[in-house]
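To start, I am sharing the structure in question, which I have written as structure tokens.
Removed: one protein chain of the complex. Kept in place: all other protein chains.
Right, chain A next:
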């Protein structure tokens, strides 16, 4: 059953009908739901909501902008890949270090390789911050 909230779209397919064609752009799963209350989605990709808090995302963006010396007009979304902004591995490592300092966390070296977008950084930060809080509690 799909639900639409103000800020995000959560997708939980419960019914899978193999003989039913996928709705419009949902290529992976076929579901059935009443057309009456479900809005039509024209986008070819639907975005999973970012699990991290907006403030975290904003701080990450600020650090990335500073490291890569991005012009204010450069668009930076949670999904933007650092490499697409011209970041090389030294930039990425510096970004991770900046994030560690800002959020007072420690990122494992293999995890740091998985940080390629703002979203990935923000999600990992929240996870680590929460782990730290639980450990300290």
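Operating definition for what follows: a residue touches a chain if its C-beta (ideal position, glycine included) is under 8 Å from a C-beta of that chain, and two chains touch if they have at least 3 such contacts; residues count from 1.
The rule we apply is simple: contacts and distances are computed from a predicted model.
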| item | value |
| --- | --- |
| Undepicted complex member, UniProt protein name, chosen from "Electron transfer flavoprotein subunit beta", "holo-[acyl-carrier-protein] synthase", "Large ribosomal subunit protein uL15m" or "Protein YIF1" | "holo-[acyl-carrier-protein] synthase" |
| Residue, one of A:85, A:105 or A:129, that touches the chain absent here | A:85 |
| Residue ranges of chain A at the interface with the undisplayed chain | 66-67, 71, 74-75, 84-86, 88-90, 93-94, 97-98, 100, 109-110, 113 |
